[in-house]
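Every protein chain except one is present and positioned as in the full complex.
Labels for the chains are A, B and C, by order of writing; each one numbers its residues from 1.
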Amino acid sequence: MISGRTLAQGAGCESKMSPEFFKAVAICHLSEKDFKSLGLSEGRNVLLKNEFGQVVLTAKADAGLPDSMVFIPMGPWANVIVGKETGGCGTPHFKGLEVDVAATNSPVLDIRELFSGMGA
Amino acid sequence: MRSITITPQKAFCISVEAENISPDKFAPLTLSQIKSLVVWQGNRQKTLSELFVVEGDDAPAKAEELTIRLIGDFSQVKRIGEGMTAGVVLAEESVGMHAGNNMLGGLLSISGSADDWLAREMRGGKVLVMGNAGNYVGSGYRGEKCGMRGGEIEVRGSAGAFLGEHLCGGSIRIAGDAGDFAGAANQGGTIFIGGSTYLPGAEMSKGTITVKGEAKVLPSFQKTEIVQIDGLAFQKYAGDLVDNGKGELLVGVGSS
Amino acid sequence: MSEAIIIKDAVCSFCGCLCDDINVEVEGGMVKRVRHACRLGSSKIMGHARMESPMIRKDGKLAAASFQEAYDRAAEILLAAAKPLLYGWASTTCEAQKKGILLAEEVGGVLDSTATVCHGPSVIGIEEKGLPGATLGQVKNRADTIVFWGCNPAEAHPRHSLRYSSNSCGRFTPKGREGRKIIVVDVRETRTAKNADKFVRITPGSDYEVISALRMLVAGKGETVPDEVGGVLKADLADIAATLKAARFGAVFFGLGITHSRGRYKNIDNALSLVAELNSHTKFVIMPMRGHYNVGGIGQVLAWSSGYPMSVDFTRGLPYFNPGETAACDLLARRDVDAALIIAADAVSNFPRATAAALADIPVIQIDPYENPTTLHSEVVIPCAVVGVEVEGTAYRMDGLALRLRKLVDCSLPSDEEILRGILESVHKQRQLTANGGA
Partner (left out) sequence: MGGLKEMIIKGGIVYDPANGIYGEEMDLFIDQGRMALQAKGEEIDARGLLVMPGGVDAHSHIAGKKVNTGRIMRPDDARQGTEPRSAVCRPSTGYTVPNCYAMGYRYARMGYTTAFEAATPILEARHTHEELEEIPIIDKGALTLFGSNWQVKECVRDKDLAKLAANVAWGLCAARGYGVKIVNPGGGEAWGFGANVKGVNDPVPNFDVTPAEIITGLAQANEMLNLPHSIHLHFNNLGKPGNYTTAIETLDLLKDIKPSRMRQVVHVAHMQFSAYGGTSWRDFESKAPVIADYFNCHNHATMDMGQLLFGSATTMTADAPLEYGNARLTHNKWSNHDIELEESSGVVPMTYFRKMLVNAVQWAIGLELALLVNDPWKVLMTTDHPNGSPFVNYPEVVTLLMSKPKRDLEMATLHEQLPKRTTLAGLERELDWTDIAIMTRAAPARVLGLADKGHLGPGADGDVSIYNLRPDEVDTSLDHALVKKALANAMYTIKGGVVVSKEGRILAAPPGRTFWVDATVPQADADRLMIDLEEKFAKYYSIQIANYAVQDAYLPHANVIRAGLSVPQEVA
């Protein structure tokens, strides 16, 4: 899994509570082959899971991605599955994380739902 | 032998900086003077006895005749034994970052684990860790050209990344694995890793790194001969050739 | 309604490009039109939904309060803390940053910037090797070879290529894109990669090895390099090395693709060495693609104030620096802070979930123009005017060039600088009261 900037993520990053930001950022890009082999279609969701957490995102096929790699726009959804370890230099590992991906019927949490349980 | 024991009064949430926990600092002081040595918790300056129970022999003694026993969890206590030149510090459990910073002599023995920056810029003495050690064991400080220059570090467990970065002398022995970039910019020290590591010896100019387990080797290392050490076969590499380095990297045969 | 006025050459306060050729049409105190800016910039200048009143949490809910009440509560939180974290600072003026550093000194806190989650590793790399750089105009006028490594300006810095890099024209580069060779190194084919002459796809986390191989090839020591490194064939690498050496003026721009990956600051360290060595053959410079418009500024201001560019711990009265220990993510991951002031950054969204969770357990003061997930976990929320739109002040471009942002429209909300001054004054006042009370 890698996370990074996108144009839409950038345009929405000052209105994080808006539906536009949700649409732009709560997504997961997969290679066309992976997209197919997971039996996905436009509008379907995927569940991403690793040792740090799990998150549901809207799946999107991306021709620029190699197989076995997912790309998520940087932001709160991607960060659910990023660990807190900074490797001794202050910056968490935002890229190059191992993650299991599966199709799911679960809904994508909106930004308030995403943070509702935190710190409780 | 004079003995002083220190026990935390309670678990620390905010980490404590306690460079005064050192045989050299304690040596000329009576017990009550030791109790009033300064430690820091965040921006709060406190005395040692406000945070710890301090017990032991009252009469001042030379550092080399002094043993400091740390009872309980010191994993949130930083800079233990900083700059110590003699004597012994024994930690029964784990210690926080920067234990044995700039150590010049004596023994720092840790039964648990050590956090990052263990024995940074060490020049002499011995550090023994029975558990694991964090990142930057025996390294230098940020931006500094030189890390550990002398002495000996032994870790019975594993170590984190950047082990012995900018090592200029001394020896480090890790029984288990080491994280990424062990021995980066090594300029003349010796590192032995019992387990595996990733990209060891990057930009090393001198010194020796021996990896008994597996290691991903950089493309800038030249494979040379196979050598036998204690009956085991090691592939020898010369490098790091990006800097015309004359370091030796030995990786146990059977690895890639 | 008043007449529309056109403000020329305004400076965009979105990304590290700080485009300063923006024309803004203002009518009746509102921005009506933005010209020359990219989608990111115009969206920022046009404005979004804003927070209007300070809020203080009472019985679990944020309730409106006066600014003075908010300042007093913020000061109270900071003074009660043994190790407050003052985090953010990338999207505000240097003038506010200076006040923030003073506040961190006064309350004995740790001040860190968003660099800690973007180019922090670059800073550590620079501490190892230095930074052979240039202003962006130097690239525009001279560069015939440009490498984008782990960055995607087409999406993150949309006007970069036209104003400063691949598609710009200058004195020795009159043909613009046509006269240049563009190489993109990335793990995925980004929009930027699609505009390149050569796209080099590397295996994730292999940046360091690939750079080492290139250093060997540039130095003519290619015989040691194996047939494939990081998923790239040696022949391809040799080809790239030859292109770099053949450049008349080369520039490397790098981004989070390399700082966030395995290897971290060592990747940057190695890239800096590659560029230094290329200067034995030709002219080469390298530059981080800074994201927030003034993340460069906090690095500069902190460096001249404290000696260090980020992650500075003032708890003991003198600055101490050690990312990995004093960076915001380290402190939160270790739960080694007991209060936080988050300004001009959304830490809750941008930190790993487990790191952000630590913020939920300590009192948080937020200063921001916009509501965001950090607001949900704040004890005190103080809305501010938007820098570069409603407030003027200094910002540093990604190449370290200082520009003065303009004020385009009026705003009734205070600036970050004014808010910080308010908190500082309250800190002094409360400390005075305690001193008098204690005496």
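In this section, a contact is a pair of C-beta atoms (placed from the backbone, for glycine too) under 8 Å apart; a residue touches a chain by one contact, two chains touch by 3 or more.
For clarity, every value in this text was computed on a predicted model and none was experimentally measured.
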item	value
Chain not shown, its touching partners among those shown	B, C
Which of C:Cys94, C:Leu111, C:Cys411 or C:Leu424 contacts the chain that the document leaves out	C:Cys94
Options C:Thr192, C:Thr394 or C:Ser426, residue touching the unrepresented chain	C:Thr394
Contacting the left-out chain in the complete assembly, out of C:Gly299, C:Gly324 or C:Gly388	C:Gly299
Hidden partner interface residues of subunit C, rising order	8-9, 11, 20-21, 94, 98, 102, 105, 123, 126-138, 140-142, 163-164, 169-172, 248-249, 276, 279-280, 282-285, 299-301, 303-309, 314, 316-319, 321, 394, 396, 400-404
Residues of subunit B in contact with the chain not shown	141-145
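The rule is short, and it goes like this: only the chains that are shown with their structure count from here on.
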item	value
Interface with more contacting C-beta pairs, comparing A-C to B-C	A-C
Intercentroid distance (Cα basis), subunit B paired with subunit A, Å	39
Centroid distance [mean C-alpha coordinates] between subunit C and subunit A, Å	22
Distance between chain centroids, defined by C-alpha means - subunit B, subunit C (Å)	34
Per-residue multi-chain contacts in subunit A, two or more chains	87-88
Residue list for subunit C, restricted to those that touch at least two other chains	124, 262, 323-324
Residues of subunit C defined as touching subunit B within the complex	81-83, 107-109, 124, 127-128, 208-209, 212-213, 215-216, 219, 221, 224-226, 229, 262-263, 266, 270, 273, 314-317, 321-325, 334-338
Residue ranges of subunit C touching subunit A (in the complex, touch as defined)	14-15, 39-40, 43-44, 48-49, 116-118, 120-121, 124, 152, 154-156, 158, 187-190, 193-194, 201, 204-205, 256-257, 259-262, 264-265, 291, 310-311, 323-324, 326-330, 332-333, 346, 348-357, 359-361, 369-373, 376-377
Partner subunit C, residues of subunit B touching it in the complex	13-15, 17, 40-44, 76, 97, 116-117, 135-136, 141-143, 180-181, 184, 199, 202-203, 218-222, 240-242
